[in-house]
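Of the protein chains in this complex, one is absent; all others appear in place.
Each chain gets a letter, A, B, C and D, in the order it is written, and its residues are counted from 1.
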């Protein structure tokens, strides 16, 4: 065991993956010599060489498209997109090909790649560095979308993603990259994709969150406790496919629910969670399932990022609205 | 008045727009000499010249990005993307710039453009020609998203979109381009953006649909009538901003609702509609709000397109599930 | 009798329970999956009224 | 092509049998193409993209490759795909929107058709990269048209290929048009081959209607790639006689005179002349080849028409390696709705 923060856990996952499977490649802008702008790939090129850890030209559609070619021709590429807001130039490749290769060829070809991207605001970064575009990739069938909130989950989920025969988008909560450390097993292990984790049990309200929003949600849950409400906090960990079982079981227990995410509220992933709760547990609901998301405004420059994204106060306000409905 | 089908109505709107506002430009692949692959722009270049109706190179990010430049520097471009599935290469320009210019510059600059794109499957077209990507653009704040289902609405909404100071994505239901004709006023008129239209009243269930799904929904409503259920069919017409008032008023009346769209169900626009009904009219609900969407599989080649997309039978099945809950 | 566990009812029924000022947890559900139906609420209301009448006597 | 410019080895390789084979391919492809158009007109095939006029470019390319090489085609590569081993029936199934149309036989290295323009080029680059990493001598060919050169994905793929010196050939059939947009509206350069220099890559422009010229250019580029010397852009100048697809009407944007001028330089006619010069061509041969083509094409048509209705389970079968629970539920609902009457 070692005590790792999120970045170290991710780095370790990549190291283990490069070790155990010679088909694995790490590629992207500044990932090689520089070790990545967040040092996620620090030391990997020195250890595995520049044929396996590659600095690419500045071209996301090219990086992801080349990764498709690598993947269908026998490799296991793990491309990094420097920030999730720079996934947009690669959307055509992701939505038209990464997600469809297997179906289109009825399994004759497949696309086992993992696209890593830091996401979320809160670190005073320039525009587009703080976007949360996960909803796009949950909506497009054929992909898996994963978002850990802890170092243990990050390493295990990333290794699971790399081993997965299907393409995975791996969103890394940038603002907590170095926020805390925890025990992380050495060597290879996986955390199953598709399984949520109940990080705090409670009988009054089910709060669903992921990635960057876990800590503020737990903060809000503590504030709610002072008001006499026991909030169950569920870390979804996988956004696609959603762990419908865990979500519904929790709501059936509490009868009240809240979804918290950084992305804009309208047509964000919260809407899907509300819908599936509505479909599968309507009769248990004592109150509407509410969502706390970023305001439906274009992501602002960073002086306004803290107001735009949910914080503990706003989440508590959401809890209150649901509890007092 | 004249009797127009959808294509003729769109063409007429473009003609009127080019006439009344010299800043308006129509640009895109094959829109000039060829009049567009669906003849939406037939005759316009001959009438207005090749400085106003322009055949561009094959490059959607370039077309949309250049349209941003045209728009911020005083023009009113109306770029055509040949099929909605080819919006994907332009997603970076749309999501990073088209939608954000006004906010970013606090109104100093604005981006009054309209992107037209035929969408939806059902005409045995090749892959990617039948995609329904509207949810992406509803999720991104700063855009308006419009989708008419009739010639009258198409002309009026397109003229409204072109006059709108904000950027609009205009999705045209390809499969009914020539399906029927109706009376369409000559000259300039608008249909307000942001207002849904109740096309069939009913007391038992509120069915929300748009574009390509109107006709099959009305078909299903007729079948439902034979089962004794009076379905209210609401044509949303604008997908962003949604007409929450009309949606909620209808559900408060009927107590049961169904959303029908071509896009994949998960994290599609149906989820947002379910969520807002849940937020604003939960206590009226006698049953869960269900969604009938395409299956959550990658859009297939056309031999499977009719099964993949909702048809009257599947919509009726959804109505039945809601009515018999 | 308080229903053990969670009361199942559609949102509309819950609204009706509020309007009728009935504690829905006291109502036994006869609907599908054990849910409390509108009829259950009305029956409960009648029973309440009868009980009050007999108490008053 | 001046015979003295060919090396002895090249002249040796192009035996009468080989030349006849190439000629046979062109005839087969042209016949297939015409039958496909007819099928579409009679409602038995969906919208189809004809390639008549481009046969030499495609056959010349295809015969210059080795079996293990990879093709990353657009929607107009039926010809070279056949040469490379794709069954004619598979191609027809594709244009009837059948999933089988995207599945090459085992050991036939043809990736499914990429519809979004130019997006196949980064795929070709990646596949070539994998070959290079494994030390294979397979070459990858990314196909594109003239219009595709305006897309960003072309640029990004070309640049990657140049930087990483990958064993990839960018085979561009410049047929003068992107649907209705003529080359001079597409780009300001006279040629497409010259764009290669922007990537530190060699660009070769050939007469795309001279099969042997195409053959030579592709063979040279493939040999170069196999010996680790990197990528090439080949611009095969050719012409699309027909409309962009059967849903297009080319008379709206070009003249019959222009089409006729190109027909006068017909690629099949030209190879026929070469065969005549070599004493290979006879009337019997001609008749035999068209007859053989007809049989082959008819067999494929019959096979395509005889295909059983598509199983709607195919929607779900390969959405993921293992179908997740929510899709199992959707598939169950689909089966209940659409199969209760015994099939679609």
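Following the convention adopted for this analysis, a residue touches a chain if its C-beta (ideal position, glycine included) is under 8 Å from a C-beta of that chain, and two chains touch if they have at least 3 such contacts.
Note that the structure is predicted; figures quoted are calculated from it, not measured.
*Asks:* Which residue from B:200, B:215, B:244 or B:313 sits in contact with the chain not drawn here?
*Replies:* Touches the omitted chain: B:244.
*Asks:* Write down which of A:2, A:20, A:51 or A:307 is the residue touching the left-out chain.
*Replies:* Final answer for the missing-chain contact: A:307.
*Asks:* Looking at D:78, D:123, D:155 or D:272, which makes contact with the chain not pictured?
*Replies:* Reading the full complex, the residue touching the unseen chain is D:155.
*Asks:* May I ask you to list the residues on chain A that touch the chain which is not drawn?
*Replies:* 29-30, 33-35, 37, 55, 57-59, 61-62, 85-86, 88-89, 124-129, 265-266, 295-298, 300-305, 307-308, 313-314, 317
*Asks:* Could I get the residues of chain B that touch the absent chain, sorted low to high?
*Replies:* Given the touch definition above, chain B has residues 25, 51, 56-57, 59, 61-62, 64-75, 77, 89, 92-93, 96-97, 101-110, 141-142, 144, 164-166, 194, 241-242, 244-245 touching the missing chain.
*Asks:* In the full complex, which residues of chain D touch the absent chain?
*Replies:* Chain D touches the chain not shown through residues 150-156, 159, 162-163, 165, 185-190, 194-195, 197-201.
Rule of thumb we're sticking to: only the chains that are shown with their structure count from here on.
*Asks:* Nearest whole angstrom, what separates the Cα centre of chain B from the Cα centre of chain D?
*Replies:* Distance between chain centres, rounded to whole Å: 35 Å.
*Asks:* Per the centroid of Cα atoms for each chain, what is the distance between chain A and chain C, given in Å?
*Replies:* Chain centroid spacing, chain A to chain C, equals 44 Å.
*Asks:* Two or more other chains touching the same residue: where does that happen in chain B?
*Replies:* Within chain B, the residues that touch at least two other chains are 61, 85, 88-89, 127-128, 266, 282, 285, 287, 295-298, 300-301.
*Asks:* Check each residue of chain D and list the ones that touch at least two other chains.
*Replies:* In chain D, the residues touching two or more other chains are 99, 102, 115-116, 152-153, 314, 319, 326.
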